[in-house]
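Then we have chain A:
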Amino acid sequence: MSSVPASAFLALALILFCIGLYGALTKRNTVIVLISIELMLNAVNINLVTFSKYGLNPSITGQIFALFTISVAAAEAAVGLAILISLYRAKKTVNIDEMDIMKH
Partner candidate 1 sequence: MNLHWILSILVFSPLLGIVVLALLPKTQEKVIKAVGLLATVPALLLALAAYLHFQWGKDLADFAVSVPWIQFRGMGTQEPVFSVYYELGMSGFQMLLVVLTAVVATLSAIAAAKFVKKEWKGYFMLFLLLETGMLGVFTAENLILFFIFFEITLIPTFFLIGKWGYFEREKAAYSFLIYNGLGSAVLLIVIMILFGKTGTTNIDLLTQMMADPNVPLSSDLKLGLLIALLIAFGVKLPIFPLHSWMLKVHVQAPPSVVMIHSGILLKIGAYGLIRFGMGIFPEQFKTLATLIAVLGVINLLYGAFLAFIQTDFKMVLAYSSISHMGIVLIGLAAMNEAGVQGAIFQVVSHGLISALLFFLVGVLYERTDTSLIENLGGMAKGMPIAAGFLLAGALASLGLPGMSGFVSEFMAFLGLFKELPWVAAVGTIGIIMTAAYLLRAVLGMTYGKAHREFTGVLDLKGVEFVPVVVLMLLIVLIGVYPSVLSAPLQTTLETIMLGIGG
Partner candidate 2 sequence: MGLSTKTGRCQALLGFDKIRVVPGTARRGIVIMMENAWLIPLFPLLSFLILLLFGKRLKEASAYVGILFTLASLVYSILVLFERFSEPTYGTNFEWLTIGDIHLTAGFEVNQLNALMLVIVSLVSFLVHTYSKGYMNGDERFPVFYAYLGLFTFAMLGLVISPNLLQTYIFWELVGVGSFLLIGFYFYKEEAKAAAKKAFIMTRIGDVGLFIGMILLFWQTKSFEYSEIFKAVDAGAVSGTMITLTAILIFIGAVGKSGQFPLHTWLPDAMEGPTPVSALIHAATMVAAGVYLVAALFPLFQASKTALLTIAVIGAFTAIFAASIGLVQTDIKRVLAYSTVSQLGYMMLALGSAGYVAGVFHLMTHAFFKALLFLAAGSVIHAVHTQNIEEMGGLWKKLKFTGPLFLIGTLSISGVPLFSGFFSKDEILAAAWEGGHPILFFLALIAAFMTAFYMFRLFFMVFTGKPRTEMKNVHESPANMTYPMMLLGVLAIVAGYVNTPWFGSFLGDWLVDGNPRLGHAHVEGPIWIMIAATVVSLLGIFMAYLMYYKRSLARNWLSGTGDTLHTILTNKYYVDEFYQLTVIAFTKGLSYFLRFIDVFLVEGLVKGVVGIVQGLGRTGSRMQSGQVQTYGAVAFIGLALLAVIYALTGGYLR
């Protein structure tokens, strides 16, 4: 049995999730925003893996879920970046706050 309580892992996940979220919502560089989102997904994975071991009914499912999440995250990152590049071609900027031709 572990000396580290489950809540510690969960708290870590929460902190990372919040950091990721903060980054995603405030950073100006689109790449960083995308990376921050990855961080959020990572936090989710920590949760899943933690629960996989310390959950109510521990099972391998959590780890599998985490694997799926990782692959989806990778795909999302790739697509996000591809879109960024095609946008960059047109606007020559990666600053997220300049993407506002459509508004109101």
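The candidates were selected such that all candidates are chains of the complex that A comes from, given by their letters.
As a working rule, contacts are C-beta pairs under 8 Å (C-beta built on N, C-alpha and C of every residue); 3 or more make two chains touch, one makes a residue touch a chain; residues count from 1.
As the structure is a computational prediction, the values presented were derived from the model and not from experiment.
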| item | value |
| --- | --- |
| Candidate from this complex that touches chain A, chosen among 1 or 2 | 2 |
| Residues of chain A defined as touching candidate 2 within the complex | 21, 24-26, 33, 96-97, 99-104 |
